[in-house]
Structure formats: C-alpha cells, structure tokens
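This is the structure, below, for whatever I ask next.
With one protein chain withheld, the remaining protein chains of the complex are depicted in position.
== chain A ==
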Amino acid sequence: MTQINRLQGGQINRDRPLKFMFDGKFYQGFEGDTLASALLANNVRLMGRSFKYHRPRGPLTAGSEEPNAIVELRGGARREPNTRATTAELYDGLVAHSQNRWPSLAFDAMAINDRFSNFLTAGFYYKTFMWPKAFWEKLYEPIIRRAAGLGALSGREDPDVYDKGFRHCDLLIIGAGPAGLMAALTAGRAGADVILADEDFRMGGRLNAETFEISGQSGADWAASAVAELSSLPNVRLMPRTTIIGAFDHGIYGAVERISDHLHMPDADKPRQILWRITTRQTILCAGATERPIAFDNNDRPGVMLASALRTYANRFAATPAKRIAIFTNNDDGHRTARDLQACGVQIAAVVDTRPDAALSTDYQVLRGAQVIDTKGRLGLTFAEVKLADGSERTLECGALGVSGGWNPNVHLTCHQRGRPAWQDDIAAFVPGGILPMGMRVAGAATGALSTHQALVTGKEAARKALGLKGRAPKVADAEDMPVNMTPFWYVKGTTRGWLDQQNDVTVKDVKLSHQEGFRSVEHLKRYTTLGMATDQGKTSNMGGLAIMAELAGKSIPETGTTIFRPPYTPVPIGTFGGRMRGTEFHPTRLTPSHNWAKEQGAVFVEVGNWLRAQWFPRPGETHWRQSVDREVRQTRASVGVCDCTTLGKIDVQGTDAARFLNFVYANGMAKLPVGKTRYGLMLREDGIVMDDGTAARLEEDHFVVTTTTANAGKVYQHMEFVRQCLMPDADVQLISTTEAWAQYAVAGPNSRKLLEKIVDADHDISNDAFPFMACANITVCGGLRARLFRISFSGELAFEIAVPSRYGDSLMRKLMQQGEEFGVTPYGTEALGVMRIEKGHAAGNELNGTTTALNLGLGRMVSTAKDTIGAALSRRPGLNEADALKLVGLKPLDPETKITAGGHLMRADGPVDAAHDQGYVTSAAFSPAMNSMIGLALLKQGDERLGETLRLVSPLTDLTISVEVVSAHFVDPKGERLRA
C-alpha cells in the first residue's frame, strides 16, 4: 500500500486515507483523489486497452476529456462500464476493473490485432466484410462485436434511482474556474439569482491545478475563499459535480448532477444522479480550454500525457506518473509544466521544444528545434526518441512525457444551436463564433483569452453586461497575464502510427488514407475513420485530425472547418435520461373508483389508455379465460351483469349554443335532441374519416353530457376545444372534462331494471313508459345521492348506465352486487363487453381504426347532408364513395369449430390469394355463446350486397385458410326488441 509516486502538498486530505481495489489488487489513496490520480500515486500507469488494437493505455488527461483511462466501476447490478478514471472521485472501498482485455491487462490476447494494424486501417470494415453478404449477420458482426468495444453492462436492473428536476435563475454560470468564480461573485454580490455549475467536485477549475497567485494568495486558496463567499449568499446556488450537457432553445440548459457517484452507494433517500432542466435568462460560459497533444509515432504509451495534466496531478493531487519526466512542447506553457514539476521534486529529462528560438533555462535542459519521433516501453513509457535540430537523434530516459500542442477553448456549448466557431491565429485554435445561444456570453479561456488576469476581467465584465450593472466596476485582483507564445505544430513529419484519437484508435495514417480515398470533408473524415466518434467525442483529437486534413488538402484549418458539436458534452447514462420513468412508472396508471373492489374479486386487469380495466373475473374452478368470459356473457344476457365503464371519456357541454356546437361537431343531427334523451353520436375528422363515437345526453336545454371511447377521451376533448376556440369562437358554449368526476356502471340484462329499481330512489320512475330506451335524467339513488341515469345499451340487452360522483363508485358497485344477488348478478369485464358488442355488430376501436368512414361502418346515412358539420364535406369525396367501398358485415365459419382471427384477409371462394384479389379483412373476432360459434366482424368490399356468400378467410402469417359465410353483423336480436323491453 505504498504510494511511491506521491508528492508533497496538493489538495488531498492525508487524514482521510481511502482503500480501493483495481483489477483485484488493493491500493491506498486519499480523499480528494480521483481514481486516476490515486493509481498514478501508486505507480500504476497502465489502466486500459485500446478499442481496436488493444494497445496498453494510461491516462492522457486529468479531466472529462479523457480518451484512454476508461474503466469499469463497481460490481453486481451497479457495474458501470466506460467510466473515466480521471473524473471518478475516489471513495473508500471503490472497486474498479480495466476493460477490453483478456485474460489480463498486462497480457491481452487480442493485442495480436496490433500486429495486423496494416489491415485494420480506416474503412477496414467497409472493404473487408462485404462478401458474402449473408456472412455479415451470422459471422462477421458477432466476431467484430466481441473483439471490439469497451466495457459491458451488467445486464441487471439498475438498483439506483435517477431523478429529474427543474431550476430557474437569472444567470447560469457554467464552469467555476477563475472566470466563472469572478462572474458569480460579481452577479451574486449584485443580488442576482445565480446558479454556478461545475463538473468537478472541487470548484476552482485550473486554479486548483496551477501554482500562480491571485492577490498574493495561491490560486486554490483564492478559489476556496470565493466559493466560501458564494456559499454564504442566499441568492447563489452552487452545483458542483454538475455537467451542463447541452444548450437548448430559449435559455434552457440540460444539466447532470452526480449526487451519489462519489459514494459507495447512494444514501437511502437520495438518487444517483439528477437530470436538471435549468431555465435561465442569461448565461455565461466559462468552460475553459483543453490542452491538445502532438502526434508522433507511438505517442499512446502509458506515461505519454498532456503536459497540463502532469501539472494538475502534481499540483492538485500531489501525484506523478514517474520521477523522471520529459516535456514535448510547441509553446511556453510546456515550460511552465517543467518548472512546476521540478518544483515538486520531479526530475526533468529535457524539454523538447519544436521552436528553434525557444527560451533556454538554467534549471533544465531545453532541446530547441527538436521533436519527439518515437517512444519505447512495452506496458509503459521508458524511453523517448528525440530528433535534434541538427538531425541527430538522442534517446531520453523518462517514465512520462508531457505533451503540449497549445490550448483549444471549449466552445462546445456555444455551438449547440447556431454558433460556428471562428479561427484565431495567435493561439491557432477555434474560438466561439457565429450566433450564440440566446442570452449566452463567454468569458475566460473559453474565449481564447488564456491568462488568469483575462479570466477575471472577462468574467466580471460578462456578469456586469448580463445583468446590466451600471456604475464603476471594482478592480479585479492581481493575477498573471502571460501572453500566449506558441508556434502551431500538429504532428511530426513522417509519422504513421502516431495516434490522433486514442479512444477509437485513429492514427495519422488513417487520416492520410481517408484523404487518399476521397473522404476529405471533415464530416466524411469523421465517419470514415471514426475520428472523434468515441465517448470523448474527440475533445483531444479532432483538431489534430483537422490540421492534417487541411495540410493534405492544401487548405487552411478554418477553410477545412469543424464537425458540428452536439449535446451531450460528456456521456450521460441512459438511466439518467429515463429518470423515474421505469417499469410501471413509465406512464401514469389510472384506477377507477371501484378498482379495489374488482381486485378483491380477483379480476384480471388490462391496460386501456392509462387505465387499468377489469378484463374478466375468474371464478373458482375456471381454468381458461374463455370459461369466465362465456359465463359473464351468458349470465348478463340471461339475467343481469354490471360493467365498470368509468373510463369512457365524459365531457360536459354547457351554454346557450351547446346544441348548435354539438350539431357541428357530430356528423349526425344533435340540434333537435329533446331534453331527457340520449343519442348515439358519430364524430368525423375533417377529412371524412371516423374519429370517435359515443353518446350525447341532453340533461337540460343548455346542458349536454357526451361520452367518448376510453382511448380517445383526451383527443376528443382537445378536438372539441379546437372547434370551440378556433372555429366557433363566438358561440356561447363551455366544455369541461368530467371523466374523473363520475363513476359510471353499465347495468345490462333483462333483470337490469329490476335491480336498479332497488337502488334508484322511489320518486324516479324508471319503467319502460316513463324511462324508455335512450332516456336520460338526473336522479337520486340510495336515499338522496345525486346520480345520472342513461338508458343506453352496448350489449344489446335492456340496459342502463348509472353514474354517481366518483367517491361513491366503490359503494355503488358493492351495493349493485349485493342487491343483485337474488338475480344472480355478475360483474363482467372488457372481454365480455367486447363479445356482446361483436354479437350486436357495434363498431368499436378495431373498426374505428383511422381508415374507416361512416359509409364503411354502415352509418353513412347518419352523416347529415342538411347541415355543415366537421368532416361532412370531405366524406362525400368520390374516393371514399366508390361502388366497391368496404362495408361492415358479420362472418360465420362454415365449420363452427374453427377459429376466426382478427387481421385475416378475405378472398373469393376460388381464385388467387394475393393482395390484388383482396376482398377485405376481419376487424374483430370472438366466440359467441349466443351463436355457439366463433363469429367475426369484417370490412368487405360491397359487403352489404354479399350476405350469404362464402369466402375464404386467409392469414398467411398463421397459415390459416378457412371458409366463412358473410352474414349480417347483427347476430343477436337484430330487430332490437330486447333493448326496448
């Protein structure tokens, strides 16, 4: 448990040692470490294998841009693949595994791929796995999938909870480096409602990683005191461990807050992560800059890192990958790394500077005009080969090599909408350009102004502008203001196996090949080579690829252009996007007032819309659902049954123009419906297709209650509001959905009146004379409880629907069952309901399928020609009124034992079975207890003229061919005598 590469100082808490395990071996780190810093402190540089060639890899960076140090965290159901060790906060008991290696990280059998790298270049899959075509799915793809890729999911359900939330503020500041902290201090002190978000667990950004001072304080101390002041301001919300993943329209930002990722497991009442939607008036992007590497042969060995990352590990984490380090740079910032490392006691092998005029140093050797041309070391760097200015070569012994190719401002969020980055020559990098997202300003290194002084100044100014602050601005604290001094240098000439994209194993050679084969636009380059397509989205690699492509094409880098930056900024677990919407919480579950009663009866439920409806009620001894359903149907038709129809949509329509309004909405006439009567209503879409059906009951002159099908309740209400507000704005009519306000039950069967007479208060006469078929009334039940009674029938029997306020639904159901005992009352579910409506030939959802017209359903005459209604004009289109239009008919199999399947198609008794000879299709099918046979409803060409014809019902999918007879759809009581009884 020795940390031989641990240095002095740093922002780690040596009083809190943490034990952790990597690849089965225990190590010790400290609070404040990341997994990567703790491993480096323990002299572990090798952390993974590369995607394609299985090359040994260690961390390249110290942040979220990391392409290499990708590990699997935790175990069991919490296993979390492809996690960046450079951002994983160390906790006691952390368990991590390396990925993409077998049998072990040090000896990986698939590293053989590296030997075949000449074959595995860009476009390899496209060229190699073309033939034979059938081999792709069965052979090539499975092999490739097994060989490539990184970590694997556990395959088990994630035990953690993920949440979503909304936040609002005046000013969102993204990034808590010097610019972000200064902006937050300025805005916070001015009283603005501020959110300051930073992906790191410690706010301060580069200040924590550097040695320079602000007003005589160390940068890290200045940051800590700024954070302390901000924490004390009630109008400032600090969100550490929070990544702003995307900039969306109108000042909305996506943010992922890692609540529990730094814990062994989340606290009992805490989610793992929260996806925030932050709505803000103004935004200041202080995302900083990312250092970029230089490509040279074998620049991917563990130990070759960004120079600034070495500085971060040394200054912030008191860790170093090696005790002797070389630097390869094209700018002055590389020298800063050398000085910082030397100050920490690390030996500097040399600073290799590409610039012939680079400043020399008395503290370390500077090799001017030199380049690193190759490296050695099987599982980690041991030597760097350097070509000196005079052409001679020298070998430097070093355990790490810091590479500094300049800095790229993190422009990503500025480009999530219409922003397109602009080129800035002095830093040879893209800076924010084009049209930024609404309300966004950029400050600090993200603008290309790379000094601390500039960060403080631009942070303050951005906040003042965002808030419109007037008056003299206070002076910012003293800080370094070193100019950027760099000469662009992207790759060492002659390099072939110099890595650009380490995560996707894209080399300089691949980019050259892409150019040679004509894939020269940056978007083509990206797809052909997969440059920048890995989980790091090319944060450290895209610029190098662009620069080489530009050079090959003889264009400038800005002419070559960049690919488009898209959210998310860093990878987000799918679970975070899902939030709580998992399993039964994927959508709301709606229960009717008598749901518990139905549950007590052992009902089997089915989802209809968001509702749970009883499908059937099994009785003891019944082993098949058909037994229960047949019994429910028989019992209802023989005596009385009760069905919960609360879920049907109910819309209250009131106002002096209510009748006129409904007359327009429904295809059939509603204007003359008398008070106390109910009428079937057919609603069309404007294109003449049936939208929905239901009933309209006129309770008073200016008060109707209309019903919709369960599934269309919301849609129909919305449609009616559209008609009211957009087409009839001058009408005096108001709508309100009362679906949830009333519990409603169908009481059906020859004994239904007798049963209801026991419940309806005696002063309401519900005899056939006083309350005939299609009557409706406001009544009272059970001694004064207000209720509504409708004499309507879906089953074809003498039937009523009774509605009571929702909270009485459960009691009413129990009362109906109790009072109905003498009649042998049965509850029935949606299956029995369906059987009875098929027996009656009533159209339902299967027939109202979005393609059928009133004519198809045999309801053509209902569409009034005397008035203008929604859909009437286009229902008269010639195309919908062809002579051979589909008509609703009934079907009976010639052999009553055979099954009819919905979805089967009808063909003539003789002749071909193909689409050209299609005669129609079966919409609904059921076993009819009344007919003692399977029956079906079908839409058949000219069906109304073909009763008695024998057809073939075919279903090629299920290999079914049977003979059926076309019959009337009204199987039971065709004259409707029962329902008028």
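Brief remarks on what is shown
As a working rule, contacts are C-beta pairs under 8 Å (C-beta built on N, C-alpha and C of every residue); 3 or more make two chains touch, one makes a residue touch a chain; residues count from 1.
Heads up, the rule we're going with is that contacts and distances are computed from a predicted model.
UniProt lists the omitted chain of the complex under the protein name "Sarcosine oxidase subunit delta" (options: "Sugar ABC transporter ATP binding protein", "Sarcosine oxidase subunit delta", "Phosphoribosylformylglycinamidine synthase subunit PurQ" or "4Fe-4S dicluster domain-containing protein").
Set against the missing chain, the residues A:Asp249, A:Asp763 or A:Asp959 yield one that touches it, A:Asp249.
When the omitted chain is restored, the residue from A:Glu551, A:Asp687, A:Asp702 or A:Glu757 that touches it is A:Asp687. Touch with the chain that is not drawn comes from one residue among A:Gln725, A:Asn768 or A:Thr851, which is A:Gln725. Residue A:Asp868 is the one among A:Asp868, A:Glu897 or A:Asp910 that touches the chain not shown.
For chain A, the list of residues touching the undisplayed chain reads 166, 248-252, 277, 279, 417-418, 435, 438, 686-687, 718, 721-722, 725-727, 729, 868, 872-874, 877.
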